[in-house]
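Here the complex is missing a single protein chain, while all its other protein chains stay put.
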Amino acid sequence: MTKQVRQLDRVVIRFAGDSGDGMQLTGDRFTSETAQLGNDISTLPNFPAEIRAPAGTLPGVSSFQVAFADYDILTPGDAPNVLVAMNPAALKANLADLPRGADIIVNTDEFTKRNLARVGYDSNPLEDGSLAGYSLHPVPLTSLTVNALAGFDISKKEAERAKNMFALGLLCWLYSRPHESTIQFLRQKFARRPEIAQANIAAFQAGWNFGETTESFAVRYEVKPAQMPPGNYRNITGNMALALGLVAAGVRSKLPVFLGAYPITPASDILHELSKHKKFNVTTMQAEDEIAAVGAALGASYGGALGVTTTSGPGVALKGETISLAVALELPLVVIDVQRAGPSTGMPTKTEQADLNMALFGRHGEAPAVVLAACSPADCFSMALEAARIALTYRTPVILLSDGYIANGSEPWLLPDIADLPDLTVTFATEPNGPDGRFLPYLRDPVTLARPWAVPGTPGLEHRIGGLEKADKTGDISYDPANHDFMVRTRAARIEAIPVPDVTVDDPDGTARVLVLGWGSTYGPIGAACRALRQRGLAVAQAHLRHLNPLPKNLGQVLRAYDRVVIPEMNLGQLAHVIRSRYLVDAISYNQVRGLPFTAAELESMLEEVLKNV
Amino acid sequence: MTKQVRQLDRVVIRFAGDSGDGMQLTGDRFTSETAQLGNDISTLPNFPAEIRAPAGTLPGVSSFQVAFADYDILTPGDAPNVLVAMNPAALKANLADLPRGADIIVNTDEFTKRNLARVGYDSNPLEDGSLAGYSLHPVPLTSLTVNALAGFDISKKEAERAKNMFALGLLCWLYSRPHESTIQFLRQKFARRPEIAQANIAAFQAGWNFGETTESFAVRYEVKPAQMPPGNYRNITGNMALALGLVAAGVRSKLPVFLGAYPITPASDILHELSKHKKFNVTTMQAEDEIAAVGAALGASYGGALGVTTTSGPGVALKGETISLAVALELPLVVIDVQRAGPSTGMPTKTEQADLNMALFGRHGEAPAVVLAACSPADCFSMALEAARIALTYRTPVILLSDGYIANGSEPWLLPDIADLPDLTVTFATEPNGPDGRFLPYLRDPVTLARPWAVPGTPGLEHRIGGLEKADKTGDISYDPANHDFMVRTRAARIEAIPVPDVTVDDPDGTARVLVLGWGSTYGPIGAACRALRQRGLAVAQAHLRHLNPLPKNLGQVLRAYDRVVIPEMNLGQLAHVIRSRYLVDAISYNQVRGLPFTAAELESMLEEVLKNV
Amino acid sequence: MSETSVGGPGRLTLSAKDFKTDQEVRWCPGCGDYAILATMQSFLPELGIPKERIVFISGIGCSSRFPYYMDTYGVHSIHGRAPAIATGLATTRPDLSIWVVTGDGDALSIGGNHLIHALRRNVNIKILLFNNRIYGLTKGQYSPTSELGKITKSTPVGSADAPFNPVSLALGAEATFVARAIDSDRKQLATVLRAAAEHQGSAFVEIYQNCNIFNDGAFDILKDPSSRDAALIPLEHGRPLTFGRENQSAVVRAPSGFGLTVRPTSEVSPDEIIVHDETIADPAYAFALSRLPQADLSHTPVGVFRRVSRPTYDGLVREQIATAAADVTDREAELAKLLNSGDTWTIL
Partner (left out) sequence: MSETSVGGPGRLTLSAKDFKTDQEVRWCPGCGDYAILATMQSFLPELGIPKERIVFISGIGCSSRFPYYMDTYGVHSIHGRAPAIATGLATTRPDLSIWVVTGDGDALSIGGNHLIHALRRNVNIKILLFNNRIYGLTKGQYSPTSELGKITKSTPVGSADAPFNPVSLALGAEATFVARAIDSDRKQLATVLRAAAEHQGSAFVEIYQNCNIFNDGAFDILKDPSSRDAALIPLEHGRPLTFGRENQSAVVRAPSGFGLTVRPTSEVSPDEIIVHDETIADPAYAFALSRLPQADLSHTPVGVFRRVSRPTYDGLVREQIATAAADVTDREAELAKLLNSGDTWTIL
């Protein structure tokens, strides 16, 4: 190797191209290679809006960002160090995110007059000096690929399609990534068309060799493995982790899992994934609508399954009436809301945290439900299990919030030992529990305050339940005023009484006067911002909520220990509203509602302002 | 007249009997007579739960309470001075509400062994001394009626059915009510069966004469007319007032009114009433479900009508997704929620205030809507107009909350002059508003921040709107992050900026240190409790919210002027939650969730406690 | 619960009484729902299914109070959603006998979508639609089966929408079993319930039910001894469609050549008379039958219109699961394998 090798601690690469350019695949492969190397990783795909736009247009740009480092990282990075732009649209759509000095690798073949005009470039940015501040690497990716594949028995179009593998090869060379698994992957993917597999492998290798030989790249980089807890890892997206968590919940509870779902972006992939795991006695039903989906899930729960429904905001809006029924029936039900930008249809492919209000308050009557939120892709696995645990133990609907950011983003996940997963075994009622051998469906367990789960098929426990107010213990219809008051308070109290872990505070030297409180997917950016501040000697504490109802019992105490509480949210302050009300703490609400995750940098500068003023 | 006449300032009578006994009609007639006399009145019907129960059972009891006084009163009274009990079930179901010493008029004919046993009376309460503390008037109402009608050519059953008119006659005698209008009413009601009309009139007169002659009633009472503002009055229920308010809104806006509704207790009567007013260009559509109902209303609004939908909690839960669309489309829409006890089906015939959370927060995404609440039956008229005014002026969904208590309760209503009603004239867009003659559907009015209402049929203004995020001004689909943030904030800000009247405080001598803050139907009981306290020399201030989003601009200042704020609600503290969060005021939340309005007495004693402790 | 068998293995000695609950039945006196309840309670024992394996799921409406009065498992759910809830239950619990009780508003108004989807899926549930052509529980608004021009609380000058024909709608939705019965004819109702219970898949049964409070006499033409024989067309598999006291009327092809019509038996040749066949694969016949009734309900067929076999949704789904799970012995080990699948790496 004649080229210089430089060590880096962290790199952020963004692959961007047309929807048809295979950028997601390219990014995935790069991520995989990188993971094998032991770096910590965080990824973020960015799909075009819901319809495939015509090729070469700005709305048609698809990108995939991957950050990797020799330490544990929290976000896919605010600003890429490297942009791979497969066409002018990709360059234009992403340039604003690049810091000056970043590397830009462009596919010059696509910078034709027509393509430039299409996205509104008056002159060619590769030539007009407008990219002077960047380190530009013009590479005729398409023609190099086609040339490299000249000897293959494939069409020109097929040869051109392999240009993403050329680019991947080049990047793998540039960052000294291994490539065995990509070659193996390509062999498998195109098992039925070996000539295509070979061509892609050849393109990949041509890209690698191009890096090795061209003058355009003088330096090669290395990023050392990160110090990560020992164990087996895989890279995982939030949606995949939710699906696996639900499968695990079925295994650990020994119950069938029934998913009732209606497709909706960005939640559909949970349905897709779960539909592959029938061997675990997981039933997936694509229902006629969201109401049927949650209804069927509740019906399955009634029958003794773990009933689950997955959706996004508009779907939860439709499910409210049935969730309210589940509150009255006191049956287990897991409702997963992968939030997207609203209101109404909003921006379906963009992330947001604006469904917290609906999860907490969006039902008629006093209809308390448990509300949880996952904070990172891998955390989705644990939180799916936690949602199932609470639903099964306390016989209540549990709403688990995720969002588009962690749903599609990925990070390394330390694979758990199955035996270490929580034991979710449930006990169905089998015997009458009342005087004279009567069965009292609303006689509560003194500890959990849960009512017995007596599934149809159990002799002697025949009983009727419904959405009308029920008499305490007997479950008979009751219009008694005192009983209603009692039942309303009991339903609220039993949710409030569910033990949830105390919130932990990350306040390394205990000197912080400002606490940043977050929930959900802001965990990464908040954490990164806090780290950056601390590295600059500024003390700041971080606490993150995964249980939003009930809230951790120590939260009030935690909040009051700080002079100032800042709550960053991708909404207009929904958690802040709850915190202010509950603890009468004058929390500062910091909000951005752009359909994008916070950048660590913006949080850092916002927090710096706050720190100045305490 | 040989009997003594005693003056009273206030009387509360409860008529109670079987569903088939005509108690609602009896109460209505008594109310009407009383209103003619110039007393202030307040009424409260109490229907059995949703299914007609078998005759003579406790769940089958139907009652009607009327309070009337020579001063302005605020509630139908906590405890009746007189109970008319048509059967043992009626006695049993209502006895607990009676203060000792109250008059009880019972229909002894119904106190048979079988009827007594049916409701669990081991012995006859008329004879076993258990009613010793009351002033009991045993009257064989049925047989007296049948005897009185001996000469009429009607069946025995028909004769028996007239017993409620006998009771009414007796009560009219007892409280010196006029009876012309009842006689006229009966003539009209049974116009097609004159012999029935005659019989009922005869029964009524027999009841009157019975009072005059029997020993059982030694005293007769009079309640002087109240001092009420001069004008024309009628007695009105909340649902009727809402319906008339909507008709008035149509007239005053010169727009067609379109009601999309799906029947649901206790809101259905608004649909029933509005369906009678087609001559005002009011269209009522009984839709296939609540979603279709609000959808059709929104479609009508899009076409330039005043789109309205009326429902109760479960219906609002279903409408959330469409309301969210209305937020995005920025079109006028009035959503009326006549709240009932929840969660789920709950207690459909009982009142509650537990949908405030849903109204404020029950939609996905940041989907702000205006929320109003009527505070008394007659207030429903004004609030329907206010809802229409805001919806039309600001092009926004407005959720107007009523509840079962004021929906069916009634009070005298000072009939307004049509010319004094707000002018709701709207201006549709007719001309392009953008550069180059373009039409910009999201270019806002600088004052109202409303977008133009350009209805189909307007040449040159063809445009497309939808639930996807829209670019500012043009309304084109936009995924631009900054635009989304801007639009989210703009939608919130434009609602927040809607001018609403300042909240007024009733603090007669300005010395109060405790403020009672209420909303909705608690107005009456809170007011009555405050009066009672003040009569006892205790200072307490009352403020009542009719605008819940946006809140009155002076509210913070008002709250901070008091040492203690108490918020009584028929829920678990939903307004309190908002107030605490917004103003960081440590408001005390006082809650009863019994499906019944507060009694003035309980509020009085609760407030007395609070007063002691400031 | 006695498990002693009578009349053969697996048969239980249950009686109507065993299916009564301690809840006071709260329909209006005279309501047609009583007759249906009584029929159900006395019919169920013959199925020989233990009580605990029977589930009634209803929506909201007068009819939907039904589960409270059946001493089986039961859910009185929310308006219109019973078919969806029952589908989830049926899919996971093949051992249960699941009955949906619903009303014309519950099933055809708010619940229309769930109904048609349950039928097309052929989920193994029995759907009993108590059709009183009115909203009973909410006190008398018109329903999707009320006749055009119906005057009700919500339509003081008459409704403006033509009703559904529930049987036609069910057939259009690919239903495999469609029948009609009348509350007051307990024997015929029991026959239909029996056939429904035996059917593998969704069985849709429309039951004409009198609401004596808000729509009294809606079906009198089919009940009154003076009119019913001329109005009712009893459907019996394999029997020619003649009816009337002396079988004086016959169902034949309509003159246009399409659909069916009624003619005096004396005026048609016997081989023109349609012989009823529940099992014809093409629903066109059953559909044609469903169009016979006139606006006044004369010429109303009662009995089983259609009964054909088609795989059930729940059966197919369970088959897929069984196939997939067939060689899983240790689920925890399998889970470990799943979690560890894909590109994994090890940090030491």
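Residue numbering begins at 1 within each chain, and the chains themselves are lettered A, B and C in the order written.
Note that in this section a contact is a pair of C-beta atoms (placed from the backbone, for glycine too) under 8 Å apart; a residue touches a chain by one contact, two chains touch by 3 or more.
Model, not experiment: these values are computed from the prediction.
Q: If I'm reading the header right, one chain is hidden. Which shown chains does it touch across the whole complex?
A: Taking every chain of the complex into account, the missing one touches A, B, C.
Q: Any idea which of C:63, C:77, C:132 or C:168 touches the chain not displayed?
A: Hidden-chain contact among the options goes to C:168.
Q: Sort through B:12, B:196, B:287 or B:440 and give me the one touching the missing partner chain.
A: Once the missing chain is taken into account, the touching residue is B:287.
Q: Would you mind spotting which of A:284, A:433 or A:458 touches the chain that isn't drawn?
A: With A:284, A:433 or A:458 as choices, the missing chain is touched by A:284.
Q: From the listed residues B:114, B:157, B:192 or B:279, report the one that touches the chain absent from this view.
A: The one listed residue touching the chain not shown is B:279.
Q: Contact with the hidden chain only, please: which subunit B residues?
A: Considering the whole complex, subunit B reaches the absent chain at 32, 35-36, 38, 181, 225, 228-235, 244, 247-248, 251, 256, 258, 260, 277-283, 285, 287-289, 291-293, 295-305, 307, 321-322, 325, 329, 415-416, 418-419, 456-468, 476-477.
Q: By the contact definition given up top, give the residues of subunit C that touch the hidden chain.
A: 109-113, 116-117, 120-122, 144, 157-158, 160-165, 168-174, 254, 256-260, 274, 277, 280, 282-285, 287-288, 291, 310-311, 313, 316-317, 320, 323-324
Q: For subunit A, which residues lie in contact with the unshown chain of the complex?
A: Residues 50-55, 57, 59, 261-265, 268, 271-272, 275-276, 278, 284, 286, 288-290, 314, 344-345 of subunit A touch the chain that is not shown.
Just so it is clear, only the chains that are shown with their structure count from here on.
Q: I want to compare two interfaces, A-C and B-C. Which one has more contacting C-beta pairs?
A: Greater number of contacting C-beta pairs: A-C.
Q: Counting in whole Å, what is the centre-to-centre distance of subunit A and subunit B, each centre being its mean C-alpha position?
A: 46
Q: Just the number, please: Cα centre separation of subunit A and subunit C in whole Å.
A: 44
Q: Two-or-more-chain contact residues of subunit A, please, as numbers and ranges.
A: 321, 325, 329, 466-468, 477
Q: Using the touch rule from the top of the page, what residues of subunit C touch 2 or more other chains?
A: In subunit C, 60, 76, 78 touch at least two other chains.
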